[in-house]
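With one protein chain held back, the other chains of the complex are shown just where they sit.
We call the chains A, B and C, going by the order they appear; numbering starts again at 1 in every chain.
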Amino acid sequence: MFTSRPLIAASAATAAVILLAACSGADGSDEGSKAQDDVRLAFLWEIEGESPVGLSDFQNGADLAIDEINEAGGIDGRQVTYTRVPASPLDPQASTAAFLKATNDEPAAMVGFLASGQAVAAKSALDRAQIPVIGIYEADDAVRFGNQGSEFSWALNGSGQGTSLAAVEFMTEDLGLTSLGLMGTNEAFGLGQIESSEAALDELGATSVGTVTYDPTATDLTQQVLAMKDADGVLNWGYPNPLAVQLKQFVENGLTIPTMTGASGPIVVNAGLATGKAIANFYSALPCNPGGTESAALQDFAAAYQEKYDASATNLAAQAYDAVYVAKKAIEEAGSDAGADVNEALAEISVAPEDGIVCSSGYQADGSHILNHEVNIARFHADGSSETVSTIQVPELPVAGE
Amino acid sequence: MSSRIAFPARLRPTAATAPVEVEHYRRRRVSLVLLMAVVAAFALPAMATSRSDAYQVNVWLLYSIAALGFYWMFCLGGKFAFSQAFLMGLGGFVSAAVTQGGERSFLWGVVVAVATTAALGAALGWVLRGCGEFYFALGTFAFVQLGSVYVQNNDWIGGQHGTQFGLAPPTIGDRVFLSDQDVFWLILAVLTVCMVAAALIERSPARRTALAARTNPLVSALSGVSVRTTPIMFLALGSALGGLSGAILAHWQGSVALTSYGPDLAIGILLMVMLGGTGSIWGPVIGAGVYVFLPTTLTGLEQYSEVVYGALLLICIVAAPSGIAGGVERVWRYLSRRLRRGRRSTDVAG
Amino acid sequence: MLRVDSLEVHYGSTHAVRGVSFELAEAGSLALLGANGAGKSSVLSALSRLVPSTGQVHLAGEDITRLPAERVTRAGLIHVPEGRRVFPSLSVHENLLMGLIARGSRSAEYAIDDVYDLFPPLRPLRRRSGYALSGGEAQMVAVGRGLLGAPNVMMVDEPSLGLSPLMTETVAEALITVSARTSLVVVEQNLQVATRICSDAIVLRAGEVVLRGSSADVLGSEDVVSSYLSA
Partner (left out) sequence: MDKFIALTASGIAYGAVLTLVALGFLVLYNATGIVNFANGDLVTLGAYVGIWTTVDLGLPTIPSFLVTLALMAVVGLVLEALAYEPLRNQPALVAVMGTLAAAIILRGVIGIWQGSTPRALPSPVGDAVVHIGGAPIAGHRILIVVVSGIAVCLVGLLFTRTSFGRQLRALADDPTTTRLMGVRVRAAARISFVASAVLAGLGGLLIAPIGAVDLTFGFNLMITAFAAAILGGFGSLRGVVIASFVIGLLQALVGGYFLVGYSSVLGAVLLLAVLAVRPSGLFSMERSRL
């Protein structure tokens, strides 16, 4: 039964929406490219609502940095503008397309890519575009320069190995634990972190009571929790949801041993996924902990963030903020906003707190293009507050391939 | 008349799923494919002016190959396989494993990838031979879950927990396809070959047999049609296209990660074929284009993009249940009939 | 009770029913006769609005031409379809209960026990599932289910199809009993059965009415014989 009316109406509606979207999209990117005097940056991340994993923290943190820089006179007297292109961390194909779209404006540098897989998938595109991208992910082996990482990709956070090493070091040396249990998701993130934690355990002479993995979407970890009964501490490399399940089930089983995790920790605590007793002995190895810091600069950042967005600053926001300042310093050092020049400068620069950064005592690239070499250990309290109990320097990784 | 066939749920024939469209102009198909290939060869590079456009055109054409494979298994074979996205990834992993160390060439990798995915498709089809539509879909989904865990835990195929890097760029003889523009020619050539094959299949008795086996298994069996092997054949052929597309994609990008081939893409391939049209070999190509370019077009809407995307899909499905290709064809037929007769059609709804 | 004016049914380019008109009095009974493909079943499907049609249909003075199928049924024009169509996963008793939906708040002609009285073999089968019934048992369920809907007019499609002579007899007897109180339209290939159940008959050929009259007249007419032979 063919009726043309709904079809025509639908086509018209579709055309209208697409036109609208195309126009609004064009508006957004034009602002940046029209003024030739401006220093252009590009951000590669989604914001809330654009996908199930989109968070606005990165954009907010970066925005705050841009505002501050522009108020203080910009970079070498030129105002900074940016375009944001949503790059999905879950779909490398779409993410590479987003990166390429961002290159149309020829920005001096980009900040973004929230998963190292995005940088790996975009390697050849990065090589050809010759614009540096400062990623906010923990670098795994693949993304290291000299291995499969592009000469133009940089990792702000440090490496997964570094995080594992610091976590194990804190558990064994500061907490004095000798037999640790390892948990993690049964996909790339968990498996990779477990592998490097096992290496760190070996190196530091601690013993492992067992390794268990679980599905990233698990809602029941009874078997995994039971396997941890003999440990005096647990490293759990997982996402916030199963981490919350584990913490609650520890309480149910009367386990009070410390749990250490990575960047998921603050999300579990801040979102209240686990509360009270469940987080009384909970630690997180982080590049940055704006929630419980003694650093004045980081506290100032957190206050400014709170004022502007009426939300507490997360480590993600702080890192995006720092990444913008790293880009600024590189552009200043290069004395040019040609991507290739900025990239060369990135290899040489040393960014210190007086340059505006708040998370680290300094960013300096190693041969693998990893910028940060510091891991903060945050300890959470039953009331949801946190404090940074230790800052651990991790050794630079040997240059991949050598 | 109610379009649902009054069988008990369990016995409902798979024909109730994909509508069977009658095609009129079969003979012109191959020439149309070649004509469109020539048009694409001139038009696409001219239209894709920016880097991101050129990249997305390549993704579109590669997804078209995989979607065409899905069209074969689903629209001709009558099997709704959830495995196509995973098999794309697997094609990349297999080819990466084969070409590792540089001893075997790109072509070797692709051939082994295609053979592996075809064999897996056939094996899946055989294991699940007795299953109805939804059961088959879930069976293939279970296979994907198992396969994913295997790939992530076995370095020889999955590299580093489901990511393989450092694949050599596509090379044929001395010709290395490096840039996106170079690779475009390779992909277009491969897609053209696949489309010609598809056009030939549309003309062949195999399609008739498949449709017969799907719409009335009992009668077909009684007429000597092998009801079981025909869908398995299309599953193998379709899965082969998945492997082919994935292998080229992996070599073009230099890496392959399992995360790219999860449930989102699996549902995406179904969307491509349903949106594009289940009744024509052009459906998958049109649908893949919509799938690749529509979200990019909507990015200006920021957080509303996902809602609008879903709403547009719903509008498309409601307005053109037989897909865009089907809708276009109906408009075309409607217009040509009006032109010819010069008066309102007397065709009664039926 | 039922008045049909110039009913037309098209299937695509096929013109299945061409201007059929008839009237059925209260407690009247009408047999629709004709060869295979004459359009008998199409008339019933059109009246119960399973297929689109044009023309007017009045039931007890009410225009039901544009109502959807379920409303037509609820108005009391009950269609017992060809092939019985007993619900396989419902028990016999539950199948019969399905008939009550159509009755709504209209007054009941038959209660469920009356159906068991009308078809005694069904009583011991109350709990048996629909899929385990024989053809005759299924036909009894289908007719009983129709009766529970309190039909103003009940339309029965091919009641004797595929039944043994003995079973055909049982069903025919039951329908004769029913016809004393309820208007009936019966589509039937078997001339003898049809004319025994119904007082009047019309004969269709290629979708058109070619003959109408009392059953006895129609049975004696040569037109009937020829219409059955020349399909």
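By definition in this document, contacts are C-beta pairs under 8 Å (C-beta built on N, C-alpha and C of every residue); 3 or more make two chains touch, one makes a residue touch a chain.
Keep in mind that what you see is a predicted model, and the values were worked out from it rather than measured.
Trainee: Please work out which displayed chains the absent chain touches and list them by label.
Mentor: If we consider the entire complex, the absent chain touches A, B, C.
Trainee: Looking beyond the chains shown, say which of A:44, A:69, A:212 or A:298 touches the absent one.
Mentor: A:212
Trainee: Which listed residue (A:178, A:207 or A:253) would be found touching the missing chain in the intact complex?
Mentor: A:253
Trainee: Out of C:35, C:90, C:176 or C:191, which is the one that touches the chain we can't see?
Mentor: Touches the omitted chain: C:90.
Trainee: Which residue, C:99, C:144 or C:159, contacts the hidden chain when the whole complex is considered?
Mentor: Counting the whole complex, the residue in contact with the absent chain is C:99.
Trainee: Suppose we count only contacts with the excluded chain; which residues of subunit A make the list?
Mentor: Against the left-out chain, subunit A lists 48-56, 186, 211-215, 217-220, 222-224, 226-227, 240-242, 244-245, 248-249, 251-254, 267-268, 271-277.
Trainee: Take the complete complex as the reference. Which residues in subunit C touch the chain that isn't displayed?
Mentor: Interface with the chain not displayed, on the subunit C side: 48, 50, 69-71, 73-74, 78-79, 81, 85, 87-90, 94, 97-102, 104, 129-131, 145, 149.
Trainee: Identify the residues of subunit B touching the omitted chain, counting contacts across the whole complex.
Mentor: Here the touching residues of subunit B are 2-4, 6-10, 12, 16-19, 80, 127-136, 138-139, 141-143, 145-146, 149, 263, 267, 270-271, 274, 303-311, 313-314, 317-318, 321.
Here, only the chains that are shown with their structure count from here on.
Trainee: If you take the mean of the Cα atoms for each chain, which one ends up farthest from subunit C?
Mentor: Chain centre farthest from subunit C's centre: A.
Trainee: If I average the Cα coordinates per chain and compare with the overall Cα mean, which chain comes out closest?
Mentor: Nearest to the common C-alpha centre lies chain B.
Trainee: Counting only C-beta pairs in contact, which pair of chains has the most of them?
Mentor: Result of the pairwise contact count: A-B comes out on top.
Trainee: Measuring from the mean C-alpha position of subunit A to the mean C-alpha position of subunit C, what distance in angstrom results?
Mentor: Averaging C-alpha atoms per chain gives centres 72 Å apart.
Trainee: Could you grab the centroid distance between subunit B and subunit C? Build each centroid from C-alpha atoms only and quote it in angstrom.
Mentor: Computed value for the inter-centroid distance: 49 Å.
Trainee: Could you please state the distance in Å, as a whole number, between where the Cα atoms of subunit A are centred and where those of subunit B are centred?
Mentor: The answer is 35 Å.
Trainee: At which residue positions does subunit A touch at least two other chains?
Mentor: none
Trainee: Residues of subunit B touching 2+ other chains?
Mentor: 349-350
Trainee: Which residues of subunit A touch subunit B once you look at their complex with the stated criterion?
Mentor: 1-2, 4, 6-7, 9-11, 13-14, 17-18, 20-28, 47-51, 54, 85-86, 90-94, 96-98, 100-101, 103-104, 117, 120-121, 123-125, 128-129, 140-142, 147-148, 186-188, 191-192
Trainee: So in the complex, which bits of subunit B are touching subunit A?
Mentor: Contact set of subunit B toward subunit A: 50-52, 54-56, 59, 149, 152-153, 160-163, 165-166, 169, 178-179, 249, 253-255, 257-260, 262, 264-265, 294-306, 308, 312, 315-316, 318-320, 327, 330-331, 334, 349-350.
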